[in-house]
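All protein chains but one are shown at their positions in the complex.
Letters A and B mark the chains as written, and numbering starts fresh at 1 in each.
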Amino acid sequence: MAQPVDLVLVLVLLANFLILGTGWMRVCIRAAAFQGVLLSLLPLLSPGEMVWRVIVMAAGAAIVKGILIPSLLVKAMRDVHIRHEVEPYVGFIPSLFLCALGTGFAILFSGRLPLAAEHVGTLLVPAALSTLLSGFLVLITRKFAITQVVGYLVLENGIFVFGLLLIEAMPFMVEVGVLLDLFVGIFIMGIVLNHIQREFSAPEIELLADEEE
Amino acid sequence: MSSPPDPAILLTGTILMASCYGAGALTLVLARWSGRLAIAAGHVAALAGAVAGLGVSLGVLLGDQGRTLTLPLPVLFPFARLSLSMDGLSAYFLLVISLVAIAAALYGPAYLRAHSPDAGRARQAAQVLALNVFLGCMSFLCCAGDALTFLLCWEGMTLASYVLVVSDDRDGENARAGHLYMVMAHGGTALLFIAFFALTERAGAFDFAALRAAAGGLDATTRTALFFLALGGFATKAGVVPLHVWLPRAHPAAPSHVSALMSGVMLKVAIYGILRFAFDLLAPVTGPLPPSWGWTVLVLGTTSAVVGVLYALQQHDLKRLLAFHSVENVGIILIGVGLAMVLCRREAAGVALATLALTAALLHTLNHAAFKGLLFLGAGSVLCRTHVRNMEELGGLARRMPWTTGLFLLGAVAISALPPLNGFVSEWLTFQALLGGAGHFHGPAGLAIVLSAAMLALTGGLAAACFAKAFGVTFFGRPRTSHAEHATEAPASMIAGMVWLGALCVVLGVAPGYAVRLLDAPTAALLDGPGASAVVSIRGPLVLSAELALTGTGATAISMTVLTALLIALAALAWALRRGSSGVARREAPTWTCGMSPTERFDYTATAFAKPLRLVFAALYRPRREVTRETAGTPYVASRIHYYGEVVDVAETQVYHRVQRGITLLSRIIRLRSTGRIHGYIGFVLGALFVALLLFGVGR
Partner (left out) sequence: MMSGEISVVIVLLDMALLVLIGPLVTGIIQKIKARLQCRQGAGVLQPYRDIRKLLRKGTVQADTASGFFRSIPVLVLAATVAAGALVPVMRAAPPVFPMGDAIMLLGLLALARFLTALGALDAGGAFGGMGASREMTIAPLVEPVLMMVVFSTALAAGTTELGALAAHRGTSWILSWRAADFLGFAAMLVLLPAETGRIPVDNPDTHLELTMLHEGMLLEHSGPGLGCMLLASHARQIVTLGLVSALFFPFGPTESAGAMGLLLGAGAFAVKILVLAGFLALVESSYAKLRLFRVPQYLGVGFVCALTALALRIL
């Protein structure tokens, strides 16, 4: 049916698995960025009027999620000289298992939801739920502050996918949602960078926080 | 089609079988004069009995379908008539028993002489007696026509196998294993007694026909409760996880041909019991079986398969490793049985799929009997020539025992579910049944079934790893001890027993379609549907197919025969390529060990081989490891390092040790109350009697 959308959502799912399965923080960040860019492309793929605002929104989201935040994270990682390997509280394999289980349930659950006709049979709801779950898993099971940010990003991506369900019904709402999204993303970023600062109390982070302001 | 054999001939065969096993049991009289004679005569009788059993079972299976052969027995008890009744299912299990029994009877005499030449006559006589009783009880258990015969044979089977387990008592280990076996087996038997007597109470009679009629009137809850009681009893005997803890101790303790029988056959008798109860005695008159039955069996089977093979991987005792593989294979059989129970008596597609699943399970029953029997006999050959079961102390046997090595390899390939041998065939059928089931159900149930299939694939892979280890470490490399170094080939009669089972593995692997023909009667009878060959070999006996002609769904067909021919042709071609191209002579050189002179210490041990998987599955194994260093003077120079590693069964530590502690605690409390004076105890008895009478009175 909506094949390109499904393909994008499959890639989103793969990014989830990669984030949970990789031991490298850099891969984690990149996967989250990749996921963000993919998602910002999604509104363009949805059938409907191609308003210029949608395009601008998509571009903005792609830049912020795909370039700005990740590059900040990478810079933060480099500056504070933390280890490049993810240290999980819960092992990689168990968290992957949990994610698989959750995705399975999400697929099962989405089959039972009273969705609009054009969303039945697509991956939208499972992908949204699965991404949310992955975000939570990263937040819960990983130790470092940077992975926490990645967790928030993924979580927020999941919410974004949910928003897409409403794109036909209320296009304006979605745009606002995207805006809100970005706002929340940057807000969270600020909070978490503060945490990083407290954790490491390194002057470089202060510089970074200044940049943010 | 052959003409149905005369029932009279079959009756004669049955009587012959009984008298042979009986005569075998009586040969212990001969032990007064000669132990050797007693052993020989006893095994000859067992062989004759097995051949008679084979004849009878083939007669029933190839003869008239759906006919039940009944034979009243002389009256032993005033309150019940004992009888035998044989339908397709009984005959099939009798066939399995007889096939392995033939090998065991061929193998036994030489093994007993070679393994324990100094054993007293009394012990040898006891072994011969117990072997014949064991075989007889198993055979007649499958043909039992009433509850009493069934239970008598069941108990006889347990007791005889107990005698065999403890008969080889060199150290206290076997006695302890026997003790555990006895306790677990009787726990299971108690459950069976409750299940059976709840039915006989209602029926007012013992024969199966009456029980079936009585079960028809049960309500759903009672029916399910009775099924789970029976399942508990049979699962204990079959060694289903978590009721398996006795199995890896008791099976290796018995003489090897008896281990082959216990693992290859006795577990199958429990499977027979489950099938008999689920599909025949307790099945509702109409409609499908309650879903909880089949799903429970499916989950238990999957768990047993994975857990069994995972623990097998960490064993160093060759026979114990094989015993854990029995847990695995019972699991695989139960996957098929469970699936058949879930699917049976639904619409046509379901019935055809159930037939496929049951065919897979029953075929695996036979296949497992063949290759597990073969492997135990092979391990027995190693044991009787080296007197060592720990494979770390073996190695290099391939040059010393070529026949045993080749036959063990055959068994190892078969049990690892690798083509072109029989293990692959039944696993392939199981896979097809699971896939069909998944397609049939869709939804979460379908996903569960597919996951079960994935677990089955994992099991197959792990089994291959396990046997690469067991076979490689035992037979290849250099001998690690003088036991292994001075080993010689086993006697011819032992080889003959193994060749028989090895040939079975090959035949069942290369031309399984003919074996499927034997499954027509049992599958048709149990499922009220088409017979096995109507589902599995509709395109002729050389092709296995999973296409359900009834519904037009699924169309996978393979031909083991064609593939084997292709393999042989390709191997011949490769051999020629290799032979023809090189004109330079072959020369020998030491194994490469980076320039050091190689010793047996360079070879990989079983512990080392299994270490990566031990670490990967550490969450389940929870391996214990102690390393102590003895240092000489400074802490930098280690003079000696002691390593101790162990993997203990989680079921044992988590369940049984707790139960044991509870019982110990309880008995301590009781002990506080016991004074040691006889008067007090009699007082307790009186009190108990009074309470019992009171309860009885209130009950009225």
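Heads up, the rule we're going with is that contacts are C-beta pairs under 8 Å (C-beta built on N, C-alpha and C of every residue); 3 or more make two chains touch, one makes a residue touch a chain.
In this text the structure is predicted, and so the values were computed from the model without any measurement.
Among the displayed chains, contact with the absent chain in the complete complex occurs for A, B. When the whole complex is considered, the residue among B:Asp520, B:Asp603 or B:Asp649 that touches the unshown chain is B:Asp603. Considering the whole complex, the residue from B:Trp154, B:Trp293 or B:Trp428 that touches the absent chain is B:Trp428. In the complete assembly, the contact with the undisplayed chain comes from A:Leu96, out of A:Leu45, A:Val74, A:Leu96 or A:Ile159. Of the candidate positions B:Gly156, B:Gly446 or B:Pro491, contact with the hidden chain is made by B:Gly446. Among B:Gly120, B:Pro612 or B:Gly680, only B:Pro612 touches the chain that is left out of the view. Only one of B:Ala589, B:Val637 or B:Val698 touches the absent chain when the whole complex is considered: B:Ala589. One chain is missing from the display, and on chain A it is touched by residues 3, 6-7, 9-10, 13-14, 17-18, 20-21, 23, 92-93, 96-97, 99-100, 103-104, 107-108, 111, 122-123, 126, 130. Seen from chain B, the chain kept out of the figure touches residues 395-396, 398-399, 402, 405-406, 409, 413, 416-419, 424, 428, 431-432, 435, 438-439, 442-444, 446-447, 450-451, 453-455, 457-458, 460-462, 464-465, 467-469, 471-473, 475-478, 539, 543, 545, 552-559, 562-563, 566-568, 570-571, 573-575, 577-579, 581-593, 598, 600, 602-604, 608-613, 615-616.
Criterion: only the chains that are shown with their structure count from here on.
Between chain A and chain B, the centres computed from C-alpha atoms are 52 Å apart.
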